[in-house]
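Comments concern the structure below.
Rather than the whole complex, this shows some of its chains in their spots.
So that you can tell them apart, the chains are marked A, B and C in the order they are listed, and the count of residues begins at 1 in each.
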Amino acid sequence: MNLKIKVAIVGASGYAGEDLVRLLLTHPHADLTAVTSRQYAGKTVAEIFPKFSHFPRARALRFVEPNAELLAEQAQFVFLALPHGVAAEFAVPLVQKGVRVIDLSADFRIRNPSVYEEFYAQTHPAPELLSRSTYGLAEVYRDAIQSAQLIACPGCYPTSILLPMLPLIRAGLVDPSQIIANSLSGVTGAGRKLEVDYLFAECNESLRPYGVPKHRHLSEIEQELTLAAGRNVRMQFTPHLVPVNRGILTTLCLTPTTAFVDNPASCDVFARQVRQVYQSAYADSIFVRLLEGKALPDSKNVVGTNFVEIGWRVDVRTGRLVVMSAIDNIVKGTSGQAIQCFNIATGQPEAAGLI
Amino acid sequence: MNLKIKVAIVGASGYAGEDLVRLLLTHPHADLTAVTSRQYAGKTVAEIFPKFSHFPRARALRFVEPNAELLAEQAQFVFLALPHGVAAEFAVPLVQKGVRVIDLSADFRIRNPSVYEEFYAQTHPAPELLSRSTYGLAEVYRDAIQSAQLIACPGCYPTSILLPMLPLIRAGLVDPSQIIANSLSGVTGAGRKLEVDYLFAECNESLRPYGVPKHRHLSEIEQELTLAAGRNVRMQFTPHLVPVNRGILTTLCLTPTTAFVDNPASCDVFARQVRQVYQSAYADSIFVRLLEGKALPDSKNVVGTNFVEIGWRVDVRTGRLVVMSAIDNIVKGTSGQAIQCFNIATGQPEAAGLI
Amino acid sequence: MNLKIKVAIVGASGYAGEDLVRLLLTHPHADLTAVTSRQYAGKTVAEIFPKFSHFPRARALRFVEPNAELLAEQAQFVFLALPHGVAAEFAVPLVQKGVRVIDLSADFRIRNPSVYEEFYAQTHPAPELLSRSTYGLAEVYRDAIQSAQLIACPGCYPTSILLPMLPLIRAGLVDPSQIIANSLSGVTGAGRKLEVDYLFAECNESLRPYGVPKHRHLSEIEQELTLAAGRNVRMQFTPHLVPVNRGILTTLCLTPTTAFVDNPASCDVFARQVRQVYQSAYADSIFVRLLEGKALPDSKNVVGTNFVEIGWRVDVRTGRLVVMSAIDNIVKGTSGQAIQCFNIATGQPEAAGLI
């Protein structure tokens, strides 16, 4: 007998929320019992998103005003797809009532409330919950996620940076004080936000950096790198907006702890170590695709999926290591990762509903 | 009286050649007397490029098979828009006959033939001409270009990297051994090449690095940086293909020679120095747009023009300098820069036919 | 017990073949036992398409040279994703050996070999099979498909035109001699073909008609319209290439058999008839989404799916009916429709492996 778990989504009108709807309507072990949206309250899911109208549930389920009391009765798991600051307002009562919460916002990612304040320019709305939150980077925090009551899904850039970085840092292969990350992001990364900068004709045929040099996501990236390195890490991170709907391509320029400039033999040894570290770190991680041979990551190979592609090159001329990763910013970067956490937290196969 | 200079284009069927045709048909001081193309020989320019058909010259001028003898009679200046290796074959006889040559290929950019051999995987076809060639980075080699007989136009990536880098290196503001460049390029950068990788559906919605870690353009970039630094420079360069027609966006991550981590006052001093160095380096360079205030480079602001946008941020958290530049890879990166060199070499205003 | 049906794909390197691989690797009732490709013979599916590498079958299965003998042993169903002309060469021996064949090419769509010859400029390679072929427009030929041995999947444009046209013609609501169709197609419609016209920079920021006025697909469209109308039909069809990867948007301008210019009451009656005809024609067709209210078809709502969106407007000013449809040219237009036929032909639920 397949007993489905009752789930709800709070804030289902943005790109992440919409994608969660898609994933939960087809998930073999989830039963979507409630979706909230102030804007769409009263309408069915099928009316707002006609592309889901072939699902009987989408035709039956109506958006409602968000109400923590009710949600606690309707669902065992609640996904929060809300702006930071607002998410905490719902997390607090839900957690109190024993509901398990998967939050897609930044509210519970940063352990130190003063770092949150520094990067998000507001006092943390629920610092008392921070210690009970688990960072939902599935490949890294699997064990903690299993029993977590409050899961803070990582940001999209952090996912694309931490998955390739953490194994190298833990193995001591690269200098944690010399990390340079450049990322390219599709425009859905900005959400369904009404700003001139995200109009079609402003983005199409446009390549531009933004948020230089202190993007908000640095707060969680540096937190996790610091934990892995065992010492304080600051890094350089430059995000760029490029004209694709979905996808993040990150290029990391790293300084190995071994020197091998103009020494092909040492360079090869180092390359083998990198390969080994990655293979052993991700041997059991179905969604991590380590690229071999001549292949390099390409966002189009992961768009629409929960996969991350990781490729790398060792440069004997400069002595550096260049690591590249590609994810779908909405799926692996947000909604898919949330489902992956849900699967882990409910003891389902990690890829349930995701392949 | 406006005495026009007779010019010819060899190889006018690719994107750069086509753009040269556009610029020379409207140039106030140039008289386009010949265009060659094996593929199109016999056809008029207007037949092949209907968009130029309102120019009487385009309707009259026919593509011919390339012939150095004839070209030497027809033109005082010849632009070579040919693949590397092939360009040299035409440059040699033309230079011998006293024709001034502006070469858009890589053949005469690298002073050391063994470096050419290393990066282009072939013996240099005309090493004897290397010492007579001038690197056509107009903002930097203005004086030499005035009297040059053979001008080697820089590559598109080198233009986007050297213009922001050279003033900083010359002023000693950044460490030349710690240069990290990431570039994004539109697909015309690959030329009108028939490869699956450049089909629409392979590029659209795709973000991908390539040529990692040893792209050919490193040869000329490092040559020029080495000259500016007065010591051997190797750098990290990662190009990426992104779905725009035109544009290069380069992000440089640099290590200042002054330390200012967590020291806002020193950081400000350094920021002022950077500003001063750029303003003084490019005070007379109409095509260099230094961005002030909150603006950052955006390729859409330079596409279709010969301008380069340069912006920068000093990072007090990491102690680094991030510099960003944007150009049109075809115009400032190729054809426009060639016209700019032509203007300088013929004593015209530098912007003639380009604004 | 779930007994899977053995299937093979001949010609799996184009966009349609690749998408068939995707759909068959995850199909609950299919067992992909062979894929052929001259170009990739010897390589595994995972090597050529790394995005499928998490499927054990993709890592195990190697492309082989196509061989009808062998295929007949390995599979009960063979999908042919080959150019027209070539497809017939494989269909003939496979059909002879009793294998059921789903052909994605045009070879068996046209009943009259002289029409094939007129539109495809070659003698039909296997006219003897034409009478045994079933046109695989699933929503229309469901019954025949169930027992068909040779299924000719419709072209992408025909699918987008026939699904909205056939019910109207059958109900006699519009004049079959006054059909005007305009279609917009994404660039994958041209296949993975190496022609300058399909390079990224030639398609991006380009809108262009082509194949005017006699596109090949007219042959099958007119054949089906003629059958439905019971009299000879010729129509106007203008396809356009637009810069998206996937999607066809068709706009049909039709002349109702009832006059209602400036007569809102008659116009409303007609509108209700149209609605009724569509609802009754597609009541049991899960993949047909009839749009109500203010919604109009949008290709982005069907891309990646096997759905077709159909919307319409009655124009009281002109007395005409405008019908619009949207499909994914690769899925509903090719591979998905093939799977839908496979499901019908094997007695599975029509949507198996497609939702």
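One rule holds for everything that comes next: a contact is a pair of C-beta atoms (placed from the backbone, for glycine too) under 8 Å apart; a residue touches a chain by one contact, two chains touch by 3 or more.
The structure displayed is predicted, hence computed values, not measured ones.
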Identical copies making up the whole complex, of which 3 are given, total 4
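Keep in mind that, in the parts below, only the chains that are shown with their structure count from here on.
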By Cα centroid distance, the chain farthest from subunit B is C
A count of C-beta pairs in contact puts on top the pair A-B
One chain's C-alpha mean falls closest to the whole-protein C-alpha mean, and that chain is A
Chain-centre distance (mean CA atoms) for subunit A and subunit C, in whole Å, is 37
Subunit A and subunit B have mean C-alpha positions lying a whole-number Å distance apart equal to 39
Each of the following residues of subunit A touches two or more other chains, namely 205
Residue set of subunit A touching subunit B in the complex reads 180, 182, 184, 186, 202, 204-210, 212-214, 234-236, 238, 240, 242-249, 251, 253, 296-300, 303, 313-315, 317-318, 320, 322, 324, 326
Residue positions on subunit B within touch of subunit C in the complex are 15, 186-188, 192-196, 198-205, 243-246
Within their complex, subunit A touches subunit C through residues 26, 50-51, 53-54, 205, 286-287, 289, 291, 295, 301-302, 304-305, 307, 309, 355
